[in-house]
Each structure stands twice: as C-alpha cells, then as structure tokens.
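What follows is a short report on a single structure.
Below is a slice of the complex: some chains, not all, each in place.
To keep things simple, chains are lettered A, B and C as they appear, and every chain counts its residues starting from 1.
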Amino acid sequence: MSTTLSAPPLGLLLEDIVRRHRPRQNAGSVPGNIPFLATVPFDRFGIAVATTSGEVFSSGDAGVPFSIQSISKVFTLAMALQGGRSAALWSRVLREPSGTSFNSLVQLEAEKGIPRNPFINAGALVVTDHLLEETPDAATQLLRFLTEQAGSHEAEPGSHAPFIDEAAADGELAGSSRNLALAHFLKDFANLTQPAAVVVENYVRQCSIMMTCVQLARAGLFLANDGQGSTGRVLSPSEAKRIGSIMLTCGMYDAAGEFAYRVGLPGKSGVGGGILVIVPGQCAICVWSPRLDAKGNSLAGTAALADLSDRTGWSVF
Amino acid sequence: MSTTLSAPPLGLLLEDIVRRHRPRQNAGSVPGNIPFLATVPFDRFGIAVATTSGEVFSSGDAGVPFSIQSISKVFTLAMALQGGRSAALWSRVLREPSGTSFNSLVQLEAEKGIPRNPFINAGALVVTDHLLEETPDAATQLLRFLTEQAGSHEAEPGSHAPFIDEAAADGELAGSSRNLALAHFLKDFANLTQPAAVVVENYVRQCSIMMTCVQLARAGLFLANDGQGSTGRVLSPSEAKRIGSIMLTCGMYDAAGEFAYRVGLPGKSGVGGGILVIVPGQCAICVWSPRLDAKGNSLAGTAALADLSDRTGWSVF
Amino acid sequence: MSTTLSAPPLGLLLEDIVRRHRPRQNAGSVPGNIPFLATVPFDRFGIAVATTSGEVFSSGDAGVPFSIQSISKVFTLAMALQGGRSAALWSRVLREPSGTSFNSLVQLEAEKGIPRNPFINAGALVVTDHLLEETPDAATQLLRFLTEQAGSHEAEPGSHAPFIDEAAADGELAGSSRNLALAHFLKDFANLTQPAAVVVENYVRQCSIMMTCVQLARAGLFLANDGQGSTGRVLSPSEAKRIGSIMLTCGMYDAAGEFAYRVGLPGKSGVGGGILVIVPGQCAICVWSPRLDAKGNSLAGTAALADLSDRTGWSVF
C-alpha cells in the first residue's frame, strides 16, 4: 500500500474533487419508498476527511446534514460488538456477502432465517433486535453514540448536532412494508426476540438520523484508528479491523465487489446518498451526493471516491 | 495496517506454525469428484513466504508438489488481463461475490450467462475461453508462466519445475460433468466462443498443475509487489491491486467474508488444499494441507493463516 | 371416465375404507405452528360422500368437527368469484401450480407480488383482501356461506352447525409470523388494500372454522353439481368447473401432481387433516384424519382416497 498525503495538499484536492464531481444534471435515481429523499436537490455534493492525526479537511456541502440511512448499520454493529455479547450476535447473523439485493427475502428463506451479514436489511434488523434486548430505545442510544464520536460541532458556525428527523422517520415507516415482511419472517425463524413492529420502527429511526459529512467522517474515525475513538476506546483493534473487513465485502449492497475493485477501501453506503470510507491507519472519509446508481449507491459519490483513491494511492491492496 | 517482520524471526514463526497446525487426525473432507486428491496423506502441511525484498522462508512440506486446482484461476486471470483485451473480458464476467456455491448454475441462469466473478467455476471457464481465443493451449501457456514466475527451482535440491499431472487431469476430466454443464450453459448464453469440451479440458489441465508452496509463493509475489514479477513487470500496479480486491471479495468460495474477517488478507484457495495469500507491499504466502472444510477450503491451512495474521499483525484492515 | 356407484353399496364401501385406513399407530406429523392441532387424537378418521342425487353416505368420525384450515380457500375463492369482480381478482393472482412450498416467499419475490394461485397462502391472503373490500368481516361471511351450504345439521342428533373456534384462532394467530411476512410483502408490492394485520387475522379465523366431514361434503357439492348449491345457484357451470381445475393443479400444495396421479380427482387439503374431493357430476367427498405427510396433506386421508378411487373407478381421466 503506497499511501501519501503529499502534494497537492488534501484541502485543495478535495476542492478539486467537488469541482469535478458535483452533479450538473439530474441523473441517477431516488429511492421510491422514502418520499422525503426525493426532495433533496440533485446538485448537493460534499466531502470530508478526518485523519488519525486529528485534522479534518472538507469541501462542498460537507456541513449540510443529510439522512445517514444504512450508514447507521456500521455504528449499530459497532455498538453491538461493544457489549461482550458478540458471540450471541454472530450466532444470529453471518459475515458473508449476500450476492442478492439488500432487501431480498429469498436467501433468508433458503438459509432458514440467518441473514448473510449485518449490512443487508435483514441482518441490520437482527442487530437492532440484539441492541433492544438491553436498551428500550436503540435509536436514541445510537444518536448519543454518534454525537459523542462526531464531537466538537459547537466549533462549526451554523452547525448543529446530529438529530433524528422524526417527520422523515414517520414517512419512511409508512413505506416499510418490505422491512416489516423481513422482520416477521425473521420472527418466524425465531431470530427476533422483540416484536417485529418495534424493531422496524427503531431501525427506521436509526436510518433517519441527520448528520453532515464532517460529522460522519469524525464519527467513523475509530474504525481507521485501531478502535480508538475521540473520547476513548470504542472497540479492540481486532474488532475494528473486522468491521472494516465486513464493510469491504458487504458494505455496498450488491456492488461491494465493484467498489472494492474501483476504490479498494472498506465503505458503507446509504440510500440518502452518503458513503463512509475507511483508510486503515490514516483517515475516515465521508462523501455525500443524493442521486443513486442502479444498485442504490451514490452515483457522484462513488465516482468521486474512485477518483480520490487514484489520486492519493489510498487502497488497502 | 501495523505490519512487522520482527521477533520472532519469520523462519522460526513458520516452524511454530507447522508444529501447531499440522493435522494429527484425519479430520475434514476430500472432494468427491477428484479421486486422486483422496490419496494424499492427511498430515501433509507446508507453508512458504516470499517477500518483496527477495527472501523466501518456508517450513514443513513446503517443497512437496501438490495440485494447485483453483489457485490457477488467479494466474489465468492475470494472463487474461495482460493482453490489452481486459475490456472484452469484463464484458463477459462480473466482479461481485456470488453468495452461492462455486459450481452453482442457479445464479448463472438468473443473470443470463454472465458469471458473477472470475473465481467461480463458470467465470474461470470464461477466462479460459478468453485465453483460448489467442492460444490453442492455455494450460501449457499457464504452466510456462508459473514456471517463469516461480523461478530458481534448480537451486532447491530434489525439487523439480511445476508440471501438469496428466493422469490426474484425465481422472478429473472423467468427473467433470458439472463443469461441462456450466460450459454448455455458458454456450447457450453465447458466452463461450470455443467448444465446451475444449474449454473444460483446458481448464482441468490448468487445475492439475503440480507446484510446491515455495513455488506458488514466489509465483504470486507480483501481486504483492505492484505487479512486478521475478523477471519483469507482469501487470500494472492498478491491475495487481485489483486482482487483490477480487481475491478478497471472491477468493474463498462462499467463505470469502469469513476469511476476510478472520485473516484480513486477499487469498485464493484450491480443493487440492492450497491457499495463496497476498500481503500488499510485503509478501506472498502459500500454505498447503489437503483436508478441506465444508466450504472447500483447507481446514488446517485456514487456521494457520488466521494464527499467522494474528501473530504478525498482517492485515489489510 | 368409467364411474359406477355399483356393488358394494357405497355405505359398505366407506365402512371398509374406515376399517382399512383408520390409523393404528401415531405416524405422520402435526403442524408446528398451530399448537391445538397436536391435541387431536391420531386415530381419528372419518369420511363422507354427498351425491348430486341428494344422498349422503358416511362412516367413522364423519360427524366430529375438525379445523378446516386451507380447505376454506376453496370456498373463499368461490365467494370471490360470485360477485362479478372476478376480473379484478385474476389481475392480482395467477392460476398456475407453484412448484414450491405453500408458504414460500421466494416465488412471490421473483414474480413481483403476484401469487401463483389462490390456494397458496399468499394467494389466499389476496382473496381475503378482495373479500374485505366489500365486507368488514370475511370470516363471518364465510361461516354463513358454509353453514347454508352444509345445511340440515339439525337432522343429525348431537351435531351442531359450523363454528369458528376463536380460542384456536387466537393461538394460531400468535404463530402467524410467516403469514404476516407474506402479507407485508404483498403490501410492499401494492397487492394488498387492507392493513396486513387485518387480512391475516381474518384469514386465520377462516382457517379456524370447525366442520364435520358430512358438512364439508355437503358444502362442496355445488362444485360437483355445475355450480348448483343446496339452496340455489352458487356459481355458473363454467366457474364451478374452473375451480375444479385449480383444485386439480394446485389443491394439494406441492403434492398436487402426485395426488392427480394417484387419485385423479380435484382436491383441496388442509393441515387440520381434512381433504375435500370433487367427482364432477357425481359427488363431493370429504375425508379427515389428523396426521400429515411431509407435504402437509393427511397421511391416512390421501391413502384412503387413492383406495376409494381405485375401487370405484372415480377419476376425471
């Protein structure tokens, strides 16, 4: 791995990335079942890099809050692995790429209710259920965790802390038939301990957390930093590495292989248009642009990350 | 990535690995359709590490030739990417984890004859077909490539160059109905240009190449060395990285996620019991032990690599 | 079709059927998700034949009420076809054998929410939803329909009218995660107009109707009688025939082909152990014995019907 933060300075590079990749036309799609995401202007584009040496670089709309959606799955997994009950979790969900769409029920039926990994919806519902066994409100707990890791938002003028967009959550919940189907299906296989409706509601509220690129890059930094977070250890070094491995093999829905090929870094995307990427030992990156490709990943965001990886040499391979 | 070749010296470490992981009991399985693999004694175990600085360390049965089987797929892919016709290849095969067994026809039907990646059998048949478009004997060409990259076998007393075990190939060919089914199926989708029987025969002969751990570690070194092989450039740095990404996401059949989680390195296994692993920038590792786990990967080999990764800190994450 | 009601007289024949087929040992299985069905003694066995000439023959436990379960699907389909809105129904459900288990979600995903036929659970939920568009309580409406068709229960000493076993329905509802998953999945495909929970509750109450063999044979007679029921026309002759065709191709879960092969008559089974069979132009038969084969059909009931078909020559082929 030949990695360098050398010329051009990272700040200038990010500005150039924004210049090149901010969408000029309304290409790509928005998720049909989450109405409010369609209202975000197509030309939003932000990028932020938080380094293990404590610096933060950003450009474009990096201070604009967006809906983190499935990026939340990385952090709920981290929270689930904190508690010393990880063996129980890993008996309920695998760590393999799924090869199918993120919300498919097919594989779940074939594999008798054990989701392929924690980043497909079925697996994330199991993670949420695991958290709910110890806390009545996993979404609020996640918000607290993210706020703490994101830190120092007071320093940014005009910025505010991460928050749950409850109106958006309500709207998303109304279109959650597929997730309810998954939850009841998991229940049928005895792989859900809480009521299906409770798990789905909590899951949707996690997805509806609003954060900026800067906040998400900071919040994800512990994954690039051997598990060390802004206010202390979050995970052991080996657990942090292992979340990275799951991000690389499973983080981009059924485009994980293509993303590993083009970008070469662990990443996790959300249908809100955000992507969180880890450069082990060096930095966490968050890019955001709301329009999606056919696999549900940010169109401009993916292109920007491939470009950034090429120009910095950042790659785990 | 905190990597170190420090104490204990690598040679001693490999000896300890052999001591700990050489099987004492006949556990695990052998592939039912390749009779000669069942004749290999269960307690064979070898390991070799070839470093980018030019050193080779080895221990155990690292000088005993074994059947490379699917590890050949890494090298045929490299050969296919050399020629400047990679765009043609990537229009015929994807780069995504399959989520299903290595020899499944199901996904191929759903996806209309485009294999998920070059490391499942259907994808490897397409790669072989691609090579056969330019050479009448891809297996011999592969043997020549491997022999050149493995290099300096003359220096090892009692050793000989890689060779095709033609008797074993004949035996394996007799049990190749599944691969013939895949090849005719690809043909039906117009994704095979040569006759199905020719492609399968060539593929089986590639799999029947016999090499030692030392030879395979040397032959794979270019993948850890930015594409630079023993006698010159094999691939561009970015192509070498990209093969690494495919190994990480697709190299261990449907245990790729688990291997990334436990070992954290790009690897490719074969049902002959070998596994080739890449530590980018540092070394290539080959471990061999013939008995397999339920997913078709070397039982003792996988455990040894997890142990080695833990003790050296080698991981891409 | 060579059919005859000749010697031995049907009454004696049914007595012999009971003698031969009433279980002496507790073989077969009970459905795991419906606790109360496990409490029914294994050696219950009843059979009744209602002829188009107005006679009813019966033997064994033909007067004991049992849970009709999926046999209800025949009658809800008939009710749905009565209303002049059949075109709307047939745009929401197909008429093809499914080839998969009765409660599978796989095919539903592949076919974008259009169930294969009205007799798999997904299809029956759509039929119930269709009925609920016009009535707030489809289960009670079904009970009324069945009671009217079953008729003259006053004449049987000790017998009572069909009824819903509400306690059993409650118990079954608690184990209805799979049906809730199916209903939410249908909702996701916009193939459910009522709330998922309402449809499932109504469906479960339909399944929990308790009837005797005699009552079910009488209630099904209109299907053997060109659509003419006990108190007037139920369906047109062609609709009656067509329900028969769906029973033959789809009525026995994924054993429909085997049942057509062995028995040669349109039938519909339920996991309560009942099977309703139609001999077009001649009679309706209901057999009941509670223990099931691997496909979910009454073990002794299926064997008895094959025997009866052989001995009477009753077959549509």
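A few notes on this one:
As a working rule, a contact is a pair of C-beta atoms (placed from the backbone, for glycine too) under 8 Å apart; a residue touches a chain by one contact, two chains touch by 3 or more.
Just so you know, these numbers come straight off a predicted model, no measurement behind them.
All protein chains share one sequence; of the complete assembly in this entry, 3 are displayed, while the total copy number is 4.
Just so it is clear, only the chains that are shown with their structure count from here on.
The most distant chain from chain B is C, comparing centres defined as mean Cα coordinates.
The distance from the centre of chain A to the centre of chain C, with each centre set as the mean of the Cα atoms, comes to 49 Å.
One simple way to say how far apart two chains are is to compare their mean CA positions; for chain B and chain C this gives 56 Å. Between the CA-based centres of chain A and chain B the separation comes to 33 Å, rounded to the whole angstrom. Multi-chain contact residues of chain B (touching two or more other chains): none found.
Chain contact summary for the complex, chain A toward chain C: residues 104-106, 109-110, 177-178, 180-185, 187-188, 196.
Interface residues of chain B facing chain A in the complex, by the touch rule stated above, are 1-2, 94-100, 107, 116-117, 226, 238, 240-242, 244-246, 248-250, 254-258, 260-261, 264, 266, 278, 280-281, 310, 315-317.
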